[in-house]
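All protein chains but one are shown in place.
Coming up: subunit A.
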Amino acid sequence: MINKKKTTIFSKQELEELPLTYRLMNEMETENVGELYLKSVFTNSKKHYSKSYKMYISSKPISNYIIKKDE
């Protein structure tokens, strides 16, 4: 993640209308974006699944392991 090359997803024309910050974007693989966890879950245990609390983060510092669906 250190010093990754910057990129942009906006066209030259769009960039002319946007603040300069949009010229220096970071590209990451979606499933590796920690705050999204779109394709990873913390556990396969059924008891942690309910309508309201699909995603569960333990407040205890047990580990940073996550289990990917394809494993």
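Criterion: a contact is a pair of C-beta atoms (placed from the backbone, for glycine too) under 8 Å apart; a residue touches a chain by one contact, two chains touch by 3 or more; residues count from 1.
What we mean here is this: contacts and distances are computed from a predicted model.
Q: One chain of this complex is not shown here; going by its UniProt record, which of these names is it: "ATP-grasp domain-containing protein", "Sarcosine oxidase", "HTH iclR-type domain-containing protein" or "Gas vesicle protein GvpL/GvpF"?
A: Of the names offered in "ATP-grasp domain-containing protein", "Sarcosine oxidase", "HTH iclR-type domain-containing protein" or "Gas vesicle protein GvpL/GvpF", the absent chain's UniProt record gives "ATP-grasp domain-containing protein".
Q: Contacts of subunit A with the missing chain: which residues?
A: The list for subunit A reads 1-4, 6-9, 16-22, 24-30, 33-38, 53-61.
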